[in-house]
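The structure that follows is given in the form of structure tokens.
A protein chain is absent from this complex, but the other protein chains hold their places.
Chain IDs A and B follow the sequence of writing; residue 1 opens each chain.
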Amino acid sequence: MSTTANQKAGFGSTLWEYLTTVDHKKIAILYLIGGLFFFLLGGLQAMLIRIQLISPDNEFISAQFYNELMTMHGTTMIFLAAMPLLFALMNAVLPLQIGARDVAFPFVNALGFWLFFFGGIFLNVSWFAGGAPDVGWTAYAPLSIFSEGHGVDYYAIGLQISGFGTLMAGINFIVTVINMRAPGMSFMRMPLFTWTSFIASVLILFAFPALTVGLFLLTFDRLFGGNFFDPEMGGNVIIWEHLFWIFGHPEVYILILPAFGVFSEIIPTFSKKRLFGYSSMVFATVLIAFLGFMVWAHHMFTVGLGPIANSIFAVATMAIAVPTGIKIFNWLFTMWGGNIRLTSPMVFALAFIPTFTIGGITGVMLASAAADFQYHDSYFVVAHFHYVIVGGVVLGIFAGLIYWWPKMFGTMLNEKLNHWFFWLFFIGFNLTFFVQHFLGLMGMPRRYWKFLPDQGLDLFNLISTIGAFFMAAGTIVFLYNVIVTQLKGEKVSGDPWDARTLEWGIPSPPPFYNFKQEPLVRGLDPLWVEKRQGNGKIQPAEPLGDIHMPNNSFAPFMLSLGLFIAAFGVVYQGSMWVLAAIGFAITAGSMLYRSMKDDLGYHIHKEDLEKEGDGSNG
Amino acid sequence: MADDMLKSGNLPENPERATLEGRNKFLGFWFFLGGETVLFASLFGTYLALRNSTVDGPSSQELFGLGLVFLMTVILLTSSLTSVYAMYHMKNNDFKKMQLWLGITVVLGLAFLGLEIYEFVHYVHDYEFGYTTSAFSTAFYTLVGFHGAHVAFGLAWIISLMVRNAKRGLNLYNAPKFYVASLYWHFIDVVWVFIFTVVYLMGVVL
Partner (left out) sequence: MVNTNSSNQKKHFYKKKHRDQMKHQVLTFAMMIAFTIIAFGLAMADVSPMFTVPIILILAAVQVLFQLYYFMHMNEEGHQWPSVMIYSGIFAAFLTILALTTIVWW
């Protein structure tokens, strides 16, 4: 597995390399491909929804298909697009930012990807097996209990499998940040993207188990005759809502915090100033995470939990606006007096600030429990969460992808096309969702298959659909850009943006061992410190020596494949239990293989390293 | 360096944390247990919300016999102590004694699991208290069953570690594995402490 072999690999060996890789940079590319695939799928579903709602009383698709589409759009975008795309960025960048040669658990990292992948595929098999889930992405009981067919079974088990993967990825990043930092990289010198990914991973650790249990209860109720959510047998449907939102609300912060981190990298780089209020940014991140665990019931104001509970959760929700506001002002002050370059990632960042602020303001509006009775389940809510998730997370993901694309692939996306992508997407986004605020205030409920004519809803729905086409066009421009750029394959230097953090101090794409010598970190924004006070190159913290690397393994793929096969057995039962037995046997066998076999990795020898470049960005 | 990992004998003071891999495993597993805390909390919360929803089925007062539960508790607590002994001998670099104490732990764990299975069978046959009888029964079997599944997994884990390393002794490569498995076993005990208190004792009292 030397670097020369990599350059001339045929298709078969490249495929095998990616199926067995434990290299975080390759796993990042896998997450990117998987995440983009599901992003396009979710986008396609959104387009069908918007086409159905282009005019009143439309018969473009059936009501049942509409329900399946809106369920799968939400589920896909949250679990199978946004999360993996963020994991792509984390895998690509986080270890490099802290000067690590690898993540803490390379094997588990690979396993996390394959579990996500097979879980997502399993969920989407439902389209071809009698219908996708049709109960909304929140799958509220008792609707989800009594939903016919196997759609919801696919939902519960598919998300369960990919949820395991997410949990593993989260633990991996927490330990990586704690144990693998380079000499001098203290916690308060970590780049903000690393900080926010770290905190998001902590949230994953504590939020996902609630979803795990919720999905198990749903599975047991549907497939094994359990009574958790069946009121006739003494069950209680509110338990599902609590478990879902105990997970679901931190999930929102799991998504948005890394996006905050991306912008906290981009804004200083293109303002040529260090981040304003670094320590308050860190503090605000931790505070958001802490408060984020105490607000979930604001999704349940209309359930009837009583005025005391509603008040507590309303106040806690509003409190989150404080640390978020701190962040907004810190970004503005970073730009203040800076030498601003309007590159495309910076344009994304500039657009993000007002867009996200609008989403935040409607968030505070929704947090007033009394007013929420009016907004609840209307298009106002749809507009709100698309402003934070598209205007925050999606803009963050694309800004991050464009910003780190050179680091991931060694090529540079065409800036002109990036700007085209931005303007099409941004204008389309505002057209689509800004008017939905008013649709909601006019009383249009969300998740409805059609609306009636002459109720004042026609025009805004038409505008909304037109906006969706703009967004689709923008996405196509981005994809075109990616294909053209990769086909051209024009290489750029290791530091094309004149950036500040450690990952830009090494070649692009980085060698598979990342750092030839462990870097010595001499301050916040280490590369910038060296550019100002040194020779512009990261100083080594150790003499050149052998580097220890982990071995590739096929076990993560097999382990996940086993669960994928077993899942069919669990859903269909009867004679299909054979499948479950085979699947679980494959999984158990892979686990056993992994623990029985000594895997000590291998060493790259000093002599081989000497032949390669000096390991700097030059 | 790689060969040193598999050499047994002459280990440092804390062999489980002597290598970077070991330190990673150690932290990662503790964090996993932090997540497991929330997992079991969700199950406990569900159980507490449904504990009185017996519909027509038997209630907790009619079902639970404290004698059996006390026996199970003492067995599991003892197995926790024996795995402490195993780790004590690991730190003293005495592989044989470590294996012995792990073996005792496994036997106690098997006894616990056997009693739990007996208990479930007893409820199903003598009280017609099945998984689908009521919301209470579903919640009870799910919570206690999740714990039982953890016990079973822990047993499989410890046994496979013992068998795999039987002939080669303790080294820096497997010491973290043994240590982490023992942490898992203690955590199972932590959960049981709450199960016997919240499910059984409160089930009899309230």
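Convention: a contact is a pair of C-beta atoms (placed from the backbone, for glycine too) under 8 Å apart; a residue touches a chain by one contact, two chains touch by 3 or more.
Worth saying up front: this structure is predicted, and the values here are computed from it rather than measured.
**Q** Among A:Leu80, A:Met233 or A:Ala297, which one touches the chain that has been omitted from the display?
**A** Touches the omitted chain: A:Ala297.
**Q** Which listed residue (A:Ala104, A:Ala210, A:Ala580 or A:Leu609) would be found touching the missing chain in the intact complex?
**A** Result: among the candidates, A:Ala210 touches the missing chain.
**Q** Could you tell which one of A:Gly306, A:Gly489 or A:Gly574 touches the chain left off the display?
**A** A:Gly306
**Q** Please give every residue of chain A in contact with the chain that is not shown.
**A** Where chain A meets the chain not shown: residues 174, 178, 202, 205-207, 210, 236, 238-239, 242, 246, 293-294, 297, 303-306, 309.
**Q** Quickly run down the residues of chain B that touch the omitted chain.
**A** 13-14, 17, 27, 30-31, 33-38, 40-42, 44-46, 48-49, 66, 70, 73-74, 77-78, 80-81, 84-85, 88, 91-92, 183, 186-187, 189-190, 193-194, 196-198, 200-202, 204-206
Note that only the chains that are shown with their structure count from here on.
**Q** If we count contacts the way the header does, which residues on chain B are in touch with chain A in the complex?
**A** Touch residues, chain B against chain A: 1-2, 5-6, 20, 23-24, 27-28, 31-32, 34-36, 38-39, 42-43, 45-46, 49-50, 53-55, 131-132, 134-139, 142, 160-161, 164, 173, 177.
**Q** Can you list the chain A residues touching chain B in their complex?
**A** Checking each residue of chain A against chain B gives 104-105, 108, 167, 171-172, 174-175, 178-179, 205-210, 212-214, 216-217, 220-221, 224-228, 230, 233-236, 239, 242-243, 246, 546, 548, 592, 595-596, 598, 600-603.
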